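The complex appears here without one of its protein chains, the remainder shown in place.
Letters are used for the chains, namely A and B, taken in the order the chains are written, and counting of residues starts over at 1 for each.
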Amino acid sequence: MRDFDVAIIGGGVIGSAIARELMRYQLNVAVLEKESDVCVHTSGRNTGMLHAGFLYKPGSLKAKFAVEGNKEFDTVAKELDVPFKRTGKLIVGFTPEDRERLEYFIQRGKINGVIDMELIDRKRMDEIDSSAGGNFAVYCPSSGILDPFIYTIALAENAVNNGAEYFLNTEVIAYERLADDQHLLRTKTGEIFRARWVINSSGLRSAQISEMLGIPGYVIQLVKGEYFVLDKKAGEFAQIPVYPAPTPQFTFDTHATPTVDGNVLVGPNSINVEDGEDYSVSQEGMDGLQESGKKMFKHMKREYYIRTFAGARPKLIDPETGQVQDFVVQRPENTPGIINLVGIESPGLTCALPIARRVVKLLKDKEELTRNPAFNPVRKGIVRFHDKTTQEKARLIQKNPDYGEIVCRCETITRAEIVQALHNPLGVSTVNGVKMRTRASMGRCQGGYCEMRITALIREELGKEIDEVTLTGCGSEMFTGAVKGGMEE
Amino acid sequence: MICQAVIIGGGPAGLAAALRLKECGIEDILILEREPTLGGILRQCIHDGFGLVRFKKSLSGPEYAQRFIDEIEVAGIKYLTECTVIDVTEDKIITAVSKHHGYLEIKAKAVLLTMGCRERTRGALAIPGTRPAGVYTAGVAQSYINLQDVMVGKEIVILGSGDIGLIMARRLTLEGAHVKGVYEILPYPSGLPRNIEQCLNDYDIPLHLSHTVVDIHGQKRLKGVTVARCDESLRPIEGTESFIACDTLILSVGLIPENELSLSAGVKLDSRTRGAFVDEYYQTNVEGIFAAGNVLHVHDLVDFVSLEAEEMAAHVASYLKSGSTSLGNVSVVAGQNVGHVIPQKVCGDSDFTLSLRVRQPMKNVSIVVAQNGQVVFQKKMRKAIPAEMIQAKIKAGKLKPEGDLEVTVQ
Partner (left out) sequence: MKRMFTCIICPNGCDIEAEIDGQKILSLTGHLCAKGVDYVTQELTDPRRTIASSVKVTGGTLPLTSVRVTNSIPKDMIFHVMNEINKRTLEAPVSIGQVVIANVLNLNSDVIVTKNVPAIRD
């Protein structure tokens, strides 16, 4: 059994932000993550959008936290070394009804504190991004794009560097409240964690975990969204995220967004699902995206497809009305020592740190916390060869010859970067883990050149056997053994 | 660093080009190769059947490559291995990186693009389904099995009947895997007939034409695929789906010339070949930048890659000696039943070779090359299939200075 002050269930962007903020105090913190890495589900499967906050109901946590998270993100990105661009955003319209709704959202934005939105005509749109669809648009300059993998990883690494402990492949399956109001958590593999505080930040499973912790009654509707990833050649045309006017239900349909690395994401659609972790992409879904994507992005063409993916959003709904509810961030009085987060979906990425600070406050209201004088908010990422100037590149190779060996041809990722990724602070050793940390295999050949080099490096650097190399953790083994001899003996 | 001729890629095209340049009297040659050894993709093509045209002998890929490599060594041609070119400019400045030599900038008088090709991926096809481990392109699987001693799976389904897929069906079977079938969306095979015979039929591996994979199953490792029959417009027919349990899906769904560097140099590409527009000297639209082999258009046989690269090198040598080449005015047009033709522009002052592929399998046909309605070349063929590259050798002086050259198959 391991003892901690705080056990966080779920190491996505929210759990990792909470862990990082808690490390500002003298606390023993454990993050229990059921997957082999930290951004396997919703945190890593989204548009990577830093929202401005105009969409959400005034007074809601979504509105408050989004505005707060948006404002501070330049500092956060710098502190945590997260690729980020404040691109602004176009929300485009075609019809008079669209225009009405857009005007409504400019007002709503103002109430929420998003003050610089303006309605612009096609001429202004062309100046901003001629590849955007639509006849007019709201221009919102404060929106931005970020790398959701690196953000989550950065928060987790910063937490670890400041003393938090991450337990990967650790699925909590049972809970027990002890007589002294401490909590026992049992995992699938039989480990036991005892903690004074338990925080539920389990995303897709937040309603189930909430119920397990003694707070029943929440209803989550899982909504799957499918995406296309387009080649950087298409990215050359995309300057700014282009969203359609919100639906009457206040959600966004398919949008087209440049990524921080220069690709374009087209998606998502919305499909209600039972199994939130089934990320299969359907033919109908892709056909639909192809059509709706064209309306947002004029260069949505088959020749630019490099990949599809899907994610799921855990939407908290009112079972009576079916209406989507605000985030739940609570510390119920009748379940002492539990902080419960339910229905954290979009704009969760933007809200991660404001939510984390709210959680810290809820905890601080109950016990006095001592500052951690050693806390260092700065986290350094892997130095990327591709981003450097000629002189810097030459110097990098001189200092570390591994920077002179290109492993991923499409994205110009070097052996030095892969090696750094393999020795990451979280101890992640999967092929996808390397991909999310370095971008290797995210280019147009999709690993055709680098995957075999990455799997060889996993064996070489981490001493793994052939059959221990996995794509996404246990059960996703890449190989069945050696061709010659190796396995038979 | 300054160099007369820089060759990007030390595969079959690059090696053959280097040797011919040297024979033509060019001394200052540099081959840049990203792998630890020369030879390119041939290093992993361990089956035999290479060299029948060039050496009148059936060799394995590594043997075929070694013949060139040995000659490169004897000729004393300079090469750098583990050296990746990351940029080429219109002014023919090449940027390369290497752990041994650091950050290199080389100014070349002539650049020979011989980077070969890469494989089309699942993402480009947008195959629906999940994203489990166990989905490999044929070339990646070939590299794992033949170079790394790593076995990719046990129960195999292959999508696409390209030659590498067929070769891999046999390789996997010989190494103990069970290949359950090859599925091809087209109504005819994409690979060569002899590979259908000796790689599939010999091992009782069924080939399902007009079929494709419509779904991929399994969250962690592949559990199976759903296949369906396709109609004439290549769309899956509802109600014909069936599930096939397997742990590995191999994709052999096409090759794409690797032209990222060409694009950075301002080289214009033909949307049909996805390689450069070239004239009969294999010169691209950028003066002094030439292309041959699979980077120009995907070949069926390595022998033709070598031969084409040699032809290119001879022209590069005269370019380096005379300083310029006359640009052709005559456009070569892919006419009826022709998928694409190389080169796209000619002047006809010297002998040249047209390379083409037909759009669909045909029997008892004539390859007709005509200018202004006048036939300048004609060749009868008993059969013509898209899997095979067809060549037509046109003699010097056959062309008028004006008027498109139309290539048709009738």
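Keep this in mind: a contact is a pair of C-beta atoms (placed from the backbone, for glycine too) under 8 Å apart; a residue touches a chain by one contact, two chains touch by 3 or more.
What you see is a predicted model; the values in this text were computed from it and never measured.
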Can you tell me which of B:L192, B:A265, B:A314 or B:V409 touches the chain that was removed from the display? B:L192
Touch criterion as defined above, residue of B:Q66, B:T89, B:Q219 or B:S264 at the omitted chain: B:Q66
Residues belonging to subunit A that touch the chain removed from view: 483-485
In terms of residues, what is the contact footprint of the unshown chain on subunit B? 36, 43, 46-49, 52-53, 58-60, 62-63, 66, 145-149, 174-175, 192-194, 196-198, 201-202, 300-301, 382-383, 388
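FYI, only the chains that are shown with their structure count from here on.
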In whole angstrom, what separates the CA-based centres of subunit A and subunit B? 39
Which residues, counting only subunit A, touch subunit B once they are in their complex? 228-229, 277-283, 285-286, 302, 305-309, 390, 393-394, 397-398, 401-406, 409-410, 412, 414-415, 444-449, 451-452, 455-456, 466, 470-484, 486-487
Listed in rising order, subunit B residues that touch subunit A in their complex are 34, 82, 84, 86, 97-103, 118-119, 121-124, 126, 128-134, 137, 139-140, 143-145, 147-154, 175, 214-217, 219-221, 247, 260
